[in-house]
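Moving on, here comes subunit A:
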Amino acid sequence: MRERRVADYSALPDYGFGPKSPMWWGTLGFCALEGMGFAIACATYLYLAFVNPEWPINARPPDLLAGTLVTILLLASVVPNHILKAAAERESIRAVRIWMPVMSAFGAAPLVLRWFEFGMLNIRWDSNAYGSAVWVLLGLHTTHLITDVGDTLVLAALMWTRFGRSGKRFSDVSDNAFYWDFVVLTWLPLYVLIYWVPRL
Partner candidate 1 sequence: MHARVPRIRFAARAKLRPPDPGPCGRGNCRPATAPLAVLALAGCSGPQSALDPQGPAAERIADLFWLFTATLTTIWLLVLLGLAVAIMRARRAPLADPLALDPAFEARARRVVGILVVLTAAIVAAFTILSYGASRPLA
Partner candidate 2 sequence: MTAEAPPLDREIRDRDLDDAALRAALARTWATRSSLSGWIGEVDHKRIALRFVLTALFFLLLGGSAALVMRLQLARPESGLIGPDLYNQLFSMHGTTMMFLFAVPVMETIGLYFVPLMVGARQVAFPRLVNFAYWMFLFGGLMLWIAFLLNTGADTGWFSYVPLSSLQYSPTKRVDFWAQMVTFTEVSSLAVAVSLIVTVLKHRAPGMTLDRIPLFVWAEFVNAFVIMFAMPSVMIASTLLILDRLVETRFFETSAGGDALLWQHLFWFFGHPEVYIIFIPGTGMVSAIIATFATRPVFGYVPLVLALIATGFLSFGLWVHHMFATGLPKLGESFFTASSMLIAVPSGIQIFCWIATLWGGRPRFHTPLLFVLGFVFIFVAGGMTGVMVASVPIDLQVHDTFFVVAHFHYVLIGGAVFPLLGAIYYWFPKVTGRLMSERLGAWNFGLAFAGFNLAFFPMHILGLQGMPRRVYTYPAELGWGGLNLLATTGALMFAASFALLVVNAVTSYRSGRAAGSNPWGAGTLEWATASPPPPYNFALTPLVTSREPLWSERTALPVVTGLRVDRRETFVTSPAEARPELRDMAVEPSIWPFVAALFSGLTLFGSIYTPWAVVAGSPFIAAALVGWFWPKSAKEE
């Protein structure tokens, strides 16, 4: 087919932040499907709680200490996360190189506490359906944490190499920060389900 050239877009930038970037939409897509996975897992927990007259089944509710500390830590991490996000969108390589390791630490610390959380559930996964449900909820979120911390660490290392000074990398950092918000957000309903529903 014959063509006629009607417009030229040479002046467009070759990277962008937020909804301009396809990667942002891809991240949003993964948030949606993972969010759906969490919703299904929560529904499973509630379904089991509903069909069982006794909940928790043959167990004390989990101890609050480790889980609550994780919650506080995750909520607190939102502040440096947004400082990092703003730094990335300003394309300040110095600030990003400082805040990426900080965020890596904010990701790793809950993982340490998470180890103790499993111990404070006061039940094993194979004791009964209640035990299975809390272990799987906590396990799912732990997997989520591990993958995002891994991602953050790799990106932090990348920002210290020659590849760091590129618009696309800053956009990646911004999307990574956006994803961390999602990791924090998914924890909140899980925290309520695991620690407070058994106390109702």
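For anyone wondering why these and not others, all candidates are chains of the complex that A comes from, given by their letters.
Operating definition for what follows: a residue touches a chain if its C-beta (ideal position, glycine included) is under 8 Å from a C-beta of that chain, and two chains touch if they have at least 3 such contacts; residues count from 1.
Bear in mind the structure is a predicted one, so any value in this text is a computation, not a measurement.
Touch, as defined above, links subunit A to just one of 1 or 2 in this complex, and that is 2. Those residues of subunit A whose C-beta lies close enough to touch candidate 2 in the complex are 1-16, 19-22, 25-26, 29-30, 32-34, 36-37, 40-41, 44, 47-48, 51-52, 57, 125-133, 135-136, 150, 154, 158, 162-163, 166, 168-169.
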